[in-house]
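A single protein chain has been omitted from the complex, and every remaining protein chain is retained in its original position.
Labels A, B and C are assigned to the chains in the order they are written; within every chain, residues are numbered from 1.
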Amino acid sequence: MTDTAEFPPDDDRARDTGFEAAPTGWLTPEDIAAARAQLPLVYVDAVPVQVDESGDVVSVGLLLRATPLGSMTRALVSGRVLYHERVRDALLRHIEKDLGPVALPQIPASPQPFTVAEYFPTPGITPFHDPRQHAISLAYVVPVNGDCRPQQNALDLAWLTPEEACSDTVQAEMVNGQGTLVRQAMAHVGRLD
Amino acid sequence: MTDTAEFPPDDDRARDTGFEAAPTGWLTPEDIAAARAQLPLVYVDAVPVQVDESGDVVSVGLLLRATPLGSMTRALVSGRVLYHERVRDALLRHIEKDLGPVALPQIPASPQPFTVAEYFPTPGITPFHDPRQHAISLAYVVPVNGDCRPQQNALDLAWLTPEEACSDTVQAEMVNGQGTLVRQAMAHVGRLD
Amino acid sequence: MTDTAEFPPDDDRARDTGFEAAPTGWLTPEDIAAARAQLPLVYVDAVPVQVDESGDVVSVGLLLRATPLGSMTRALVSGRVLYHERVRDALLRHIEKDLGPVALPQIPASPQPFTVAEYFPTPGITPFHDPRQHAISLAYVVPVNGDCRPQQNALDLAWLTPEEACSDTVQAEMVNGQGTLVRQAMAHVGRLD
Partner (left out) sequence: MTDTAEFPPDDDRARDTGFEAAPTGWLTPEDIAAARAQLPLVYVDAVPVQVDESGDVVSVGLLLRATPLGSMTRALVSGRVLYHERVRDALLRHIEKDLGPVALPQIPASPQPFTVAEYFPTPGITPFHDPRQHAISLAYVVPVNGDCRPQQNALDLAWLTPEEACSDTVQAEMVNGQGTLVRQAMAHVGRLD
């Protein structure tokens, strides 16, 4: 159901702009730049977790990425909701895009997110910041059962305990407030340090 | 904090397009038409309620509106989240716009909505439908304590019991799935018939 | 991890009293009768569902039971939380007890229930009623992946669509407010009729 036609070879460039490449006739890059300067965009954030048979969170999956300047950051699965796409389909698409096709995520039955992360272009209004745009992100904890293989521009996927993911060291490796989002997720599942 | 400068005299026209009038330099109507055809927009839906001292919902407030064709519909408080606006500020602004400046709404402390209503331009994908656009709406139950006076193009505000609001008669007077959203809200507060 | 020693042969009798049989030294039946007359008891209610790969609910599982008077009722998975038992372990135990050992339930990662159903011995205070006791039940939607085989005193497990589960016919076959709880669950997952 995830249309791979949405991910042409220039997807990395698309990622740089924060937008997936899209069929002809869609917004031009100029239109998109105009829209992103004047409309909040809808995003989803997924916190991938592994759980035991009682549903208790055992580990949290964080992507390792290299910044253009060569430093390393850890990140959540995150991306835009497309026009005419359901939130749950966007969630599945971004998880498969980042964790591979056999991650077997358990997409939540309910659309109720555990929080809404508001990424402002201006820092300090909320804990979340995105210099490129105003993004309103629905955040979900998503258990994955399968075999995760980081895709695209992620170097690695590391499974950390909830305690490690909330530690100062790991928090310092996350940017734009995603460290806070991880701790909010751990609070929600009862695993905040 | 609600900038009334956002609501110039041509606001009714703006409402017809679903967008508030905005300062010069903002998206032109053409840009907006282009964006709304290609990006999901962020909305908030508020279900205004009156509660007793134990927080139990006593009544639900529905706006009465005339359609262009002269029939009557009942509606929730609903509107777009603007660029660089927090969700909670959008919620307050739309409630004050529709219920007046002394409604004294209790905006929720948590950004977690009780549901996310996905209004698709195509009917039948979800229970929600918006022929104009793809809107992703964060839905909240909002107790109001003050004196509500319907503003602008609402003819009246009626306070109904939860049972009345979920009745077939009232449900038939709501459009685009808002009747379903009222029932989801009543389910959330434990007052579904 | 589910201690089958908790389910000795006299379990059906235990069910009649609403309490599982317990190791020697535990509350006597008289103590339990006294406690249940004077303390609210903690329960869990599980709404078993089947979901598609996007997490959308496809069907709802309802148990078919015969009443002592010979009529048929449909019921959710429901049961008490034991002393020193975590809520998530109680949820797993009751699901395995009612749906069999290979139902493979996805116990929620978060302890946040979608609602709290308050079963009062007096009808009419809430939509929920339990003539035997005051039970406060944490309610969860639980996707199951495996093969469900109704156990013990359930005659059958029927998978119904959300629409069927919310229909008047099926609602009339549920007692003590569990029909309302099913509809609250469907509202929560965005599948209320």
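FYI, a contact is a pair of C-beta atoms (placed from the backbone, for glycine too) under 8 Å apart; a residue touches a chain by one contact, two chains touch by 3 or more.
Keep in mind that what you see is a predicted model, and the values were worked out from it rather than measured.
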Hidden partner chain, touching residue among B:28, B:71 or B:106: B:106
Residue among C:126, C:145 or C:171 that touches the chain left out of view: C:126
Residue touching the undisplayed chain, where the options are A:75, A:104 or A:187: A:187
Just the residue numbers, please: which parts of chain B touch the chain that's not shown? 1, 49, 51, 53-57, 86, 88-89, 91-92, 106-112, 114, 141, 143, 188-190
Chain A residues touching the chain left out here are 115, 126-127, 180, 183-184, 187-188, 190, 192
In the complete complex, which positions of chain C touch the hidden chain? 26-27, 31, 34-35, 37-42, 81-87, 110-116, 118, 120-122, 125-126, 134, 136, 138
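Following the convention adopted for this analysis, only the chains that are shown with their structure count from here on.
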Can you check how far apart chain B and chain C are, centre to centre, with Cα atoms defining each centre and the answer in Å? 36
Give, as an integer number of Å, the spacing between the C-alpha centres of chain B and chain A. 28
Mind pulling the chain C residues that touch 2 or more other chains? 188, 190
